[in-house]
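Now for subunit A:
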Amino acid sequence: MIPLNWYLLVSAALFALGLFGVLSRKNAVAILMGVELMLNAVNINLLAFWRYRAPTESTGLAFAVIVFAVAAAEVAVGLALFIAVYRRFKSVAADEINLLKW
Partner candidate 1 sequence: MGILSQPVGAIAAWLQALLEGWGLAPGLTKVILYLIGAGLVATLVQVWVIFLIWFERKIIGRFQDRLGPNRVGPYGLLQPFADLIKIITKEVIIPAKADKPVYLLGPIVMDAGVLAIWAVIPLMPMVGMDTNIAALYTIAVGAFATLGILMSGWASNNKFALVSAIRTVAQMVAYEVPTVLALLVPVLLAGTMSLQGIVKAQHVWFVIFAPLAFLIYFIASVAEVGRTPFDLLEAESEIVAGFHIEYSGMVFAIFYVADFLHAFTIGALAAVLFLGGWRGPGVEAFPLLGIVYLWIKAFAVYFLVVWARGSLPRVRIDQMMNFSWKFLTPLALILLVVAAVLDHFVIGLGVWGRALSHLAANAVVAWLVLQYLEHYDRARARQRPMVAQPGQYPEARPPAPVETSPETAS
Partner candidate 2 sequence: MTVMQIVFLITAVVTLFAAFRVVTTPNMVHAALWLIVTLFGAAVFYALLQANFLAVAQVVVYIGAIAILMMFVIMLTRREMRDRGPQTGKQWPWAAVIAAAFFGGLVWLSQQAALPAAPQADVPKDSIAQLGQALVSPNGFVIPFEVASVLLLAALIGAVYLAWTRHQS
């Protein structure tokens, strides 16, 4: 069998890559993709613990399903924001949108 540790390592690596994407990318949509990677890492973690600790209860599954809903809501509003920003600035590069920057 696969040890639980392996899942945790993969999800930690995925989370770190997502974090790197969020911090380093210019394009706002790419930043959102980094966030998606992080949410997926979290979901792998949740389900791995569900499988190894409490597979007979549905708590882990319910948690993961609700993470789906949150991710979808976040993407919907985030992308709508980018469209609104693009209309105003003709760009979605995060470093060019600096009206509030001092």
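Heads up, the rule we're going with is that a residue touches a chain if its C-beta (ideal position, glycine included) is under 8 Å from a C-beta of that chain, and two chains touch if they have at least 3 such contacts; residues count from 1.
How were these picked? Simply put, all candidates are chains of the complex that A comes from, given by their letters.
What you see is a predicted model; the values in this text were computed from it and never measured.
Given the complex, what touches subunit A, 1 or 2?
2
Using the touch definition from the top, list the residues of subunit A that touch candidate 2 in their complex.
That would be residues 1-10, 12-21, 23-27, 29-30, 32-34, 36-37, 40, 43-44, 47-48, 50-53, 55-62, 64-66, 68-77, 79-84, 86-87, 92, 94-95 of subunit A.
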